[in-house]
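What you see is the complex with one protein chain gone and the rest in place.
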Amino acid sequence: MDTWEFYRHILIPAVNKGLIISIQLILPSAALGVILGLLVGAGRAVGPGWLAKILNAYVSVFRGTPLVVQLVMWFYGLPGLALKLEAVLKPCGFPPVWEWLLLSPYAAAVLGFTLCSAAYQSEYIRGAVLSIKKGQFLAARSLGFSNSQAFWAITAPVAVRRALPGCGNEIIYLIKYSSLALVVTVSEITGQARNVASLYFRHLECYLLAALYYLAMVTVATLILHWLEKKLAVPGPEGLNRD
Amino acid sequence: MTPPAASLLSPETLASLSEFLQSALFVAQGCGYTVALILLAMSIGLAVGLPLSAFQVYGPKWTRRLAGLYIWFFRGIPILVLMFMIYFGFFNIIESVCLKWSGKPLTLSPFLASVLALGLASGAYQSQIFKGAILSLPSGQFRAALAMGFSRTSAIVSIVLPQAMRISIPAWSNEYSILLKDSAVAYVLGTMEIMARTRFMTSLTFTHTPYYLLAGLLYYLLTWLGVKMLNRLDKMTRIPGLGHDLKAEDHLQAD
Partner (left out) sequence: MTSTTPLLEVSRISRIIDGKTILDDVSLSLNKGDLKVVIGPSGGGKSTLLQCINFLQVPNSGDVFLAGQSARAMGRRNICGFRQKIGMIFQDFNLFDHLNALDNVAVALRKVKGEKKVQARKRAMSELERVGLADKFHLYPSQLSGGQKQRVSLARALAMDPMVMLLDEPTSALDPELIGEVLNVIAQLSLSGMTMLMVTHQIGFARHLTTEIIFMEEGRVVETGPPELLEAGPGGGRAADFCAKLAEVTGR
């Protein structure tokens, strides 16, 4: 088979298939990661002491251990726990809740990405919330804003701008780390490239093409992020985007 | 749910406990590999990142472009793909070329591939750190050095970079913890570091959770230890008035 045929009929279709799976991994993980990160970040910044402590521990563990370890834990580790739970709970007549722990590869990947990403996201959210000056909120209240009006009109817009660069970067990292889904047997771009590479023994081309796909995704995401940052930028040397 | 105290101390439990401790020791011995991996990768990253940052700030246009291209490439592709590319792609080519030319077989190790992949990618990140540090220095010092007869290169080497490196230590500890976590990916190639040993034990014993928790703990400890040591380095090399107002996070949002 000549090179062109190989690309056209085998490699590119396979990697395209991987691309769709990658996107199916990235989009929900990014969205859930941001939402969970918002909750965790807000809880750490303004929540009661005991909650902040628990959430800090969560963030410390998930930022302090490699994502690979977390992924294999969810995919290979949880079923073992499920067996133990089953042994204890089944005789007591519980409904089979332990089966929830038997995650599909896809579910394990999304869970792993979401929990890890949320830990990092919460750092930026927390920083953004803490950086907002109390005076601005008070000033809004003195103008007659209600508490919630002041939050949505004054605090939230500032916090979003402050958190945007960090959170956006985190999503870009997620795009790259989605390749680790390979270790839980999800065949996204990297997995597809590896399958083709080992079948046809054309490693360099396959991985280069995979690299190009990631580069394209990362570049597009970076451009969108910069565009957003520019659009929301507040002018002046003391502009809000400076930290 | 918890077994009664008697069964905790039963001979079977003790036996399986000592078995676990033995295999835990085996896993923990991977720390040496992991540390060697990241120390080498950090050195490569330093060797690549320092000149890249100097080119980006002081170089002519074409070197700036080239440096930008390098950074775009290595920041844009996943470490796993990079490892595959180097180990299966380039190493295969080098090995077969070597066989053809010298007739002797050459085996390049997965360890080397992992070090290269981590190091080249780290070079892109470290160059960003150093670039930020260089730009934060008052530019007058570079001009003053030139005025005294320093060549551009020696002004960069003896005046700019020592300060930039000093300022970069906090950001460096960030880079260290990223590299440490990325190094776990190397198990996919079969580098016998912590993660590979963990996977080996789990497939041998069919128990997963304790080993993964152990691996997580080891990585957590190594992160903590490394950051602590870099903090100490930061304090030891502190120069009055240099870089106190500069926070690592300002220059690197790499985690």
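First chain written, first letter: the chains are A and B, and each begins at residue 1.
Everything below uses one rule, namely that a residue touches a chain if its C-beta (ideal position, glycine included) is under 8 Å from a C-beta of that chain, and two chains touch if they have at least 3 such contacts.
Quick caveat: nothing in here was measured; it's all calculated off a predicted structure.
Interchain touches from the omitted chain, evaluated on the whole complex, reach B. Here one chain is not drawn; of B:Ala24, B:Leu50 or B:Ile159, the residue touching it is B:Ile159. Contact with the undisplayed chain is limited, among B:Leu66, B:Leu146, B:Met192 or B:Leu213, to B:Leu146.
Touching the omitted chain from chain B are residues 137-138, 140-141, 143-151, 154, 158-159, 162-163, 166, 239-242.
Please note the rule applied: only the chains that are shown with their structure count from here on.
The distance from the centre of chain A to the centre of chain B, each centre being the mean of the chain's C-alpha atoms, comes to 22 Å.
Per the touch definition, chain A reaches chain B in the complex via residues 61, 63-70, 72-73, 76-77, 79-81, 88, 120, 165-166, 169, 173, 176-180, 182-183, 190, 193-194, 197, 203-204, 207-208, 210-211, 214-215, 218-219, 243. Residue ranges of chain B in contact with chain A, taken from their complex: 1, 72-73, 75-82, 84-85, 88-90, 92-93, 177, 180-185, 187-188, 195, 198-199, 202, 207-209, 212-213, 215-216, 219-220, 223-224, 249-250, 253-255.
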